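This report refers to the structure that appears directly beneath it.
A single protein chain has been omitted; all remaining protein chains appear in their positions.
Let's turn to chain A:
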Amino acid sequence: MAVLTMRDALNQALHEEMERDPSVIVMGEDVAGGSGGTSGNIEAAGGIFGVTKGLKTKYGADRVIDTPISESAIIGLANGSALAGMRPVAELMFADFVGVSMDQIFNQMAKFRYMFGGKAKTPVVLRMSMGAGMNAAAQHSQTIYPMLTMVPGLKVVIPSNPADAKGLMKQAIRDDDPVMFFEHKALYSKKGEVPEGEYLTLFGEADLVREGKDCTVVALARMVPFAMKAVDKLAEEGITCDLIDPRTTSPLDEDTILESLSMTGRLVVVDESNPMCSIASEIASIAASKGFGSLRAPVEKVTAPHTPVPFARELERLYVPSPNDIEAAIRRTLANQVEGV
């Protein structure tokens, strides 16, 4: 297996899919970069995080489209070209910019197929970087996937490692429904083993990252490596946990979570998003309704606080759930015994 960063794994997926299928096109701000610049370099950026590097040089300006800073129009490009038979992969430089383009996402692409009586196919992939950890402050750091997970018609993908990122991206491009693809900024440079050759990672199939018997921990994106730290540390004390990475929140693999919960009786959900109406609260509600009989302690939610993402290093560190927070939550749920159970 090759060892790649998540950035390079995503880049490989885009290269492979563009090579395989001429209807795959890429669009966004600076996805190549350099258009209209004075250096003459036609690929001065390759995406702000380097994910789309090399695509324009290989596939040309008609398939790798540098756009003006017009997020609604970028997603409109994706929506209309998808309705007309292409497979667009659009990039929002930061997930926060969903704020200026929400109509094209939740009123348009999510609803075409349903509103139009099943005739429309909208195979759009909307890539966006997300997450705190770079002191990018309140408008460039959010993890807004809960907002899009609640929209019927959208699929939501949130990889935590390079291998999944590649397999999920290839699956997203081949999927005929619109897919929101969230890439955590703090994971782009993290390395991991990536299988050689062709593979797809299916949606709605959680990854069991660690196996244990005392507690079920569910985490997404950057919270997966954080949870691994906590879980591995506790394992040294003989406390073992199932660590589940759902990888997609829509569809969500409820079965894997509930099955694990039925064995451990305890659940800790870790989510970098704000706590209200979050994936953490959704999974807690699933446990409360469908897994009630399994629960031996209250569900622990480890999330960011109900605040915007702060700028200063000290405050941002406090904002993001840490391995210590996760460890403490696991210890709390283990100490907590519901009476009579």
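Methods note: contacts are C-beta pairs under 8 Å (C-beta built on N, C-alpha and C of every residue); 3 or more make two chains touch, one makes a residue touch a chain; residues count from 1.
Following the convention adopted for this analysis, contacts and distances are computed from a predicted model.
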Which of "Probable dehydrogenase E1 component", "Protocatechuate 3,4-dioxygenase subunit beta", "NADH-quinone oxidoreductase subunit K" or "Phosphate transport system permease protein PstA" matches, in UniProt, the chain that is not displayed: "Probable dehydrogenase E1 component"
Among A:6, A:51, A:64 or A:83, residue touching the chain not depicted: A:83
Hidden-chain contact residue, picked from the options A:15, A:121, A:229 or A:290: A:121
Those residues of chain A which, in the complete complex, touch the missing chain: 25, 27, 62-63, 65, 67-68, 70, 72-86, 88, 103-104, 107-108, 112-121, 152-153, 155, 175-177
